[in-house]
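Only one protein chain is missing; all other protein chains are in place.
Lettered A and B in written order, each chain numbered from 1.
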């Protein structure tokens, strides 16, 4: 399936038969990949397909168990990020890792500042060079500004400038557009084109196919740690690519049961929080799954946090069962029957050092205790009950959840919240980073819950998931509601247009 | 596959086709069995390799050292003395354990002790009935704790810095109250509580107090819902908050408890020495923190146990007593205490690094085919865990 190189005969960088394994998980298996100067090579695949492991191998963070890494045809071993950088490989992260206290110029040149003959940092030259660098990219950015407080897009620019300042020949962009506004995405693409013209080899990791097909000359698809196909972009259609990524028909993935939609349990009126979202209103009914779509950073999670009492809204109303309520803490939210499965499983959803059982009972300690003393048998009984119902696999109840796979961890989080017997369930990216099988299971569970009368708010960045699961689809764009579609109306195009804010202009 | 989970856990399913494999009910059943039989042999084996077991060995070694150093060491009256000498630190270690497990620290405890002692002496010598004075002092201790707690929970300041500040502030206030004066005449009933013993035995009264409190705190930490929430806060503050735990309120409560306990220790100290001075218990916070860390409590929170802390208390007590009997001054005893503190963290770190290096080598030799299931916990590419370990923290 390998296609001829677009330009040079020798790839700048090449992976040959690379395998990597983490414990029981085979993250990569015999993967080949080649990158040529001046090409944009897209790497696509579902979450958990092995994309980030591959990126980390190229970045010198992980070393492959088997296989070769060749730079300009020569086999090399990258033992650290520093060595990868020295070899001319730079990574632009989705969330840039920079030094918040230092200014833009220092961030660009940290570790390789220009020096005068006495070995002192030549500050004036440094600022000048960074300014020139940014100018050559057509970017306006104040080089004296501390990085703390810059937007994600600007911080990515700093990382790109940093890569160029080190004469990087290979640029790996790991889902760079995930947190960008459409405007910022356009700006980024202009820069990518420029870099391509400068003969930089670019690996563009993404799961947004429209971006992939706009930018890339070649596409490699990963699935379950293996390479499925590498082909010139013009030889592939988005539909084919999706089939390669998923490896099955879409419909089979998302079982959605019909459920009787009942009365309104949660209503939000004109909810606002400065700088994050504005004038958000919607209703959520019993037995309904309301999909909340939008780009990352559109303000969806921020709304959820307010509903769950983690942050406070500055204006607007929340009504539960038609009565206005004030939710000042997660505890109060739980009292109103609200549960929230957060997007960051490791930081917010789980206590990784706690056992499965202890995680499940964390929010219902009162129920497993008598006179404030925990009855471990009662605790294990309840935990076993939910673990069984949700098919949690991979460990005994008394083992730490740290050792579980992402999918099973997510089921533990779900179990924890179902144990509170909620009436309103907010799911924030519930299938992010879990494998396909577990994903289908999570969908089945969510659908069953709706059928049993739960009101579910489903936040997801994966359109197919939203479209397949939701009774209605609410779309947010830059902090505002930009669309609301019934199940029948909603399709990929309409939702995407609303999510990118283009539907308003066309009206 | 479902039957073998006792020895080797079932492999994690990556393959979608086997996603609905029926292993879950079997697992759950087994868990119930394990719960019913209460752990058994595996549990016992785990204990032998635990930190507490190591502490027990250390305790035996220090007892041996003591009897080698002095013939008076192994006598009941010496043990009575030894225990008596530890009481203030022991009391403060109880609350310090909870605070450190919750991911915070309180360096101001010895200063609160000093302040409490001085206020007790001052008010009593100025005519306040002793009982009232004690109540007042306990209130002041709680108030000091409240100051710490509010600064940490309401202003979001790091407890290390806050309590370093109040360490100076509260001690300073003690000097403000009494300067370099001392009150040293207290009613006999009070001092009898300090250095008296339970009639007919050599058990010091403060020890009775400590045992009662230690039992209450053990129950609180290891059995109660509050204790569970403290561990959750220390392991992952954000997840605890998302689970509806009142993180800030619980922390505030712990700081208030710590202040209260330090004031109580101040009362005991004053009674034991029949002496109220501003520099009472100067530097005790170091001993208390050492005891807690040596007891196996993670400085970054989330793990540790009170039995471990009690063992470590005994080790430090025995060590100081033995060295004292050998005419080694308190300052020089600090060499041993300081070294123990460092080794208690350094030792496990070094061992783990060797183990990791060894398992990496083994993995490299074995190739990608093998790989034990439990390796997943350690080597799964989680930046947060790795970063935390790199920054030097986790042990055990």
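The rule is short, and it goes like this: contacts are C-beta pairs under 8 Å (C-beta built on N, C-alpha and C of every residue); 3 or more make two chains touch, one makes a residue touch a chain.
Assume contacts and distances are computed from a predicted model.
Trainee: Of the candidate names "Succinate dehydrogenase / fumarate reductase iron-sulfur subunit", "Nitrile hydratase subunit alpha", "Autoinducer 2 import system permease protein LsrC" or "Cytochrome c oxidase subunit I", which one corresponds to the UniProt protein name of the undepicted chain?
Mentor: Spelling it out: the chain absent from the display is recorded in UniProt as "Autoinducer 2 import system permease protein LsrC".
Trainee: Since one chain is left out of the picture, which of the remaining chains does it touch in the full complex?
Mentor: Over the full assembly, the chain not pictured touches A, B.
Trainee: Among B:60, B:76, B:332 or B:357, which one is in touch with the chain left out?
Mentor: From the options B:60, B:76, B:332 or B:357, the contact with the absent chain belongs to B:332.
Trainee: Taking the entire complex into account, which one of B:63, B:157, B:182 or B:202 touches the absent chain?
Mentor: Selected residue, touching the omitted chain: B:157.
Trainee: By the contact definition given up top, give the residues of chain A that touch the hidden chain.
Mentor: 80-83, 85-86, 91, 97-102, 106, 110-111, 113, 115, 119-121, 140-142, 144-146, 148-149, 151, 183, 274-276, 278, 478-480
Trainee: Considering the entire assembly, which residues of chain B contact the chain that has been omitted?
Mentor: Output for chain B: 151, 155-158, 160-162, 164-173, 175-176, 179-180, 278, 286, 289-290, 293, 299-300, 329, 331-339, 341-342, 345-346, 349-350, 353, 383, 387, 389-393.
Here is the rule we use: only the chains that are shown with their structure count from here on.
Trainee: Using mean C-alpha positions as chain centres, tell me how far chain A is from chain B in Å, no decimals.
Mentor: Centres of chain A and chain B (C-alpha means) sit 39 Å apart.
Trainee: Within their complex, state which residues of chain B touch chain A.
Mentor: Contacts found on chain B: 5, 9-21, 23-25, 27-28, 30-32, 34-36, 219, 223-226, 228-229, 231-232, 235-236, 238-246, 302-303, 363-364, 367-368, 371-382, 384-385.
Trainee: Going by the contact rule at the top, pick out the chain A residues touching chain B in the complex.
Mentor: Against chain B, the touching part of chain A is residues 19-27, 52-53, 56, 61-62, 65-66, 224, 248, 308, 310, 329-331, 333-334, 340, 342, 346-354, 357-358, 362-363, 365-366, 369, 372-374, 376-377, 380-381, 384-385, 387-388, 391-398, 400, 402-405, 408, 416, 435-438, 440-441.
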